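In this view, the complex is presented without one of its protein chains, the others remaining in place.
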Amino acid sequence: MRKMKFSEAIDDAIAQAMAADSRIIILGEDVQALRRNLLVRFGKKRVLNTPISEAAFTGAGITAAMTGLRPVVEIMLVDFIGTAMDAILNHAAKVEAFSGGRWKVPLVIRATCGGGYGDGGQHEQSLWGWLAHIPGISVVVPSTPADAGGLMFSALEHPHPVFFLEHKLLSDMWLDYLGGASRKSVDFDVPFEGTYGQVPSKWTKIPLGQAAVRKTGTNLTIVSLGVGVHRSLECSKILQDNNISAEIIDLRTVSPLDIRTIHESVSKTGCLLVVDEDYQGFGLSGEVAATLLERGLSFEYARVCTSGTIPFSRKLEDEALPNVKRILDASLKLVNKKV
Amino acid sequence: MRKMKFSEAIDDAIAQAMAADSRIIILGEDVQALRRNLLVRFGKKRVLNTPISEAAFTGAGITAAMTGLRPVVEIMLVDFIGTAMDAILNHAAKVEAFSGGRWKVPLVIRATCGGGYGDGGQHEQSLWGWLAHIPGISVVVPSTPADAGGLMFSALEHPHPVFFLEHKLLSDMWLDYLGGASRKSVDFDVPFEGTYGQVPSKWTKIPLGQAAVRKTGTNLTIVSLGVGVHRSLECSKILQDNNISAEIIDLRTVSPLDIRTIHESVSKTGCLLVVDEDYQGFGLSGEVAATLLERGLSFEYARVCTSGTIPFSRKLEDEALPNVKRILDASLKLVNKKV
Amino acid sequence: MDLWVLYKQMLRSRLFEEAVSVLWNEGLISGEMHLGTGEEGIIAGIVTQLQEGDSLALDHRGTSALLMRGIDPILLMKELLGLPDGLCSGRSGHMHLFSPELLAASSGIVGSTGPAATGFALAARYLRTGKLSISFFGEGAMNQGMMMESFNLAVTWNLPVIFVCKDDKWSITTHSRNITAGNLTDRAAVFGMPTYEVDGSDVREVWISARKCLNRARAGLGPSFILATCSHLEGHFLGDPLLRTVRKPLSELPGITIPLMKSLLQSGGASALSRLEGLTIILNQVGKTIRDRKREIRDPVKIVRKLLVTEKMQLEKLEAQVFEELAGVISSITSE
Partner (left out) sequence: MDLWVLYKQMLRSRLFEEAVSVLWNEGLISGEMHLGTGEEGIIAGIVTQLQEGDSLALDHRGTSALLMRGIDPILLMKELLGLPDGLCSGRSGHMHLFSPELLAASSGIVGSTGPAATGFALAARYLRTGKLSISFFGEGAMNQGMMMESFNLAVTWNLPVIFVCKDDKWSITTHSRNITAGNLTDRAAVFGMPTYEVDGSDVREVWISARKCLNRARAGLGPSFILATCSHLEGHFLGDPLLRTVRKPLSELPGITIPLMKSLLQSGGASALSRLEGLTIILNQVGKTIRDRKREIRDPVKIVRKLLVTEKMQLEKLEAQVFEELAGVISSITSE
């Protein structure tokens, strides 16, 4: 076992895969600087800087994947995906269906996501539920270094397009790159448990579509992902002090959604709280509820999400994102409802 | 009272608004042909053909709206919005929030949507739930000529961005333009009740966020929109023969969602079926369920949606979209569950 | 350059698409239908020169290129008919045809063949040295951002792509010149690619320019651009509203002119002059369509046939062969 930082683990998993599979290449803006450790090991033929042309290089990644390469296309911040959305919506997600299943798109799109460092509403979105709405793509959102590496390792062998989202608040590499970490006195509410941790000495696949139960409990199921998992864990300690035992599920992948694990838990607790940093409406938080209802389950339900454009001011931002206080309030209210 | 076709009603409402408000202009690909009736009345300064540059002209529509015009930007098929998604996601939807509420974007984006005429998966998407996920934009999906005109009339006075989606199967103008209606023997399953009907002699606003109860009933609530409303109505007749009385709610706007009307109905019937032509996961069908659960309602739930890329073949397409048979099966199963 | 091969491929494509037109008009093919009739000279001049391992990014008129590239016409026709044993199991339709064997992908999104061909070429550079990709698109697509981005990307990365702009002057009902600034060949050249302008109705011209581009790409010297003019015999798509008006004025015009006149005369709106201007735009659209038709469209199939007509026997034999193939396709489908 080794210990690694969040983004370091991802790059390390990619390095292991790249060493074994010469078809893997990385392309995106500034990747020769961002992935400099991969550049010096695998050469500039496999780590390519692109122009600021997301539509063109994402689209190119798709057909390159269709004809033998395994590209990792980097979109710095997932917020920028709007410029390449046609490639995702109408191409990456649809080629396999259009071709009657004959042609696959083994493409990884890597992007950062999430807020909590005061960068404003065009640079802190999560969008994972939004992306998952499109049939034909998987969406991965890890919350620990070990998961990040293992899921990336999986994504690189997955025969279909995978969106791999890396929460900036978990990545000191990204916070550093964006200039934030160069200062002593910034008050980002970083969940340190997610930023650094044990990873296997050799990467193996963590299957897409398998949630992890981070904490077992009996009174309440909290379903979350990314930074939300750490906020929920923090909250569960306070709940414990109030004799409320929360079970915490880390989805790890939004799509495919591990509904079995959620179902089992909610059957037991009868109470579901979804903690989702993505926008509240028409997304992940609703989908979890609907899928359980479809399976005939009856339960109390609440959600803590982001409801509007994320404000810049750290204070307003903190109130807008799912924070420990909001999760706690919602949990208490929910559990009281059940009784 | 007059009678009008679906798209004719929309254009007529726009004409009435344009005559009263000189700031309204229309821009988009081929609009000088598509809106030729408006062109000859209001001149080419107010009906502008654009290059095939969705990103540029949608983006331009936003700032034009911010500085005094009231543009109606046309995106022929909503499927093409991928190319202009950044303008929607990061600009139209966010300017007001960023400016602390000081600057508004009174923009209408008009596009066609929906399938049922065998055009394939890149040309028949609905995407209304997907668009509604983005905070800051309203999404309108009418199902009758009268609603289409009245909601467009409203959209043109709305101070925020509105996506106005026009189902192609309801619009013989669009089916004709796309070449389909020029043939005698095509078997498109057009719901004729939605294509032609009475409209007021003078347009007045139908407020955004107000659903319409198309049929009252006691055993089951069917929530739908667009073509789905007509399919559901058809289905309700068969249900009636089986002594099942369905209440049918036409959402008319996806966002804002008229949760009050839905709540009232489901409180009564205890049984909710969402019929949604948009993709099933992470969208409208889940949101309706979640919002009711949040309000503490307990009910049986099912949904009939589109689950994957829409296939080209008319037969496969018909099976993929919410058809009467699928709605009927789901309704019966749901009602039986309740008993 | 073997004119017989070229003619054969063009004729195969033409007859196939004429059959498609009949089936579509009969209502046996659903949705929109964009034919490539009129652009066969461009497609043949390029596609017949491809090698195994080359790839194709096709737009909404991909049928012709797939046929010439060697797709099984029965599979293709079955796909267009939406049959479960079609090329893509009836799931694609004519705008989204895919053949992994031929490395050919289509898209109905205008401009998307730019990125697609760029990605194909990127993979070729790693895995299939000397192979290349073709991007086919219309002149209207030149205004799509991702297309221009692709020019930049392909040149920067020095990729083996040939960008082929099929200029039929129209983007559906819009005269492209009215919405396009500057000259399109210059627009491509400014990225530092060699460019060619050819009469796409003359397959020989296309073939010769394509040859240079292909050699360049195979030698690893980077992308090039061809602008080839053409006219689409069936207008933008089957049932093209402008063509319909021109072809069947008596049945089509009343539906158009009555609401038009009503709207023209309605009180409230622009000045009389502006209204007339608006009307002029519409009349111009129709007028241009009429002139395009009258001006004896340069049909690439007829043009190449004229060059071969002296060898009557061979020509007849070839044409009989092609007819027979198509008859075989049709009967194999109808017999099932």
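In this document, chain identifiers A, B and C correspond to the written order of the chains, with residue numbering beginning at 1 in each.
To be clear about the criterion, a contact is a pair of C-beta atoms (placed from the backbone, for glycine too) under 8 Å apart; a residue touches a chain by one contact, two chains touch by 3 or more.
Nothing here was measured: the structure is a model prediction, and the numbers come from that model.
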item: Options C:Tyr7, C:Phe98, C:Phe120 or C:Phe151, residue touching the unrepresented chain; value: C:Phe151
item: Candidates A:Gly61, A:Gly118 or A:Gly286 - the one touching the absent chain; value: A:Gly118
item: Residue of C:Gln51, C:Thr129, C:Asn178 or C:Asn215 in touch with the missing chain, whole complex considered; value: C:Asn178
item: Touch residues of chain C, complete complex, unshown partner; value: 143-149, 151-152, 155-156, 178-183, 186-187, 190-192
item: Contact footprint on chain B, counting only the chain that is left out; value: 23, 25, 45, 48, 50-51, 53, 55-69, 86-87, 90-91, 94-95, 97-103
item: Residue numbers in chain A that touch the chain omitted from display; value: 8, 15, 18-20, 29-30, 32-34, 36-47, 49-56, 79-80, 82-83, 117-123, 176-188, 309, 311-316
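The rule is short, and it goes like this: only the chains that are shown with their structure count from here on.
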item: Most centrally placed chain - per-chain CA mean versus overall CA mean; value: B
item: Rounded Å distance, chain A centre to chain B centre (Cα mean); value: 31
item: Chain A residues counted as touching two or more neighbouring chains; value: 55, 86-87, 90, 94, 97-98
item: Residues of chain C touching at least two other chains; value: 88, 90-92, 96, 107, 109, 145-146
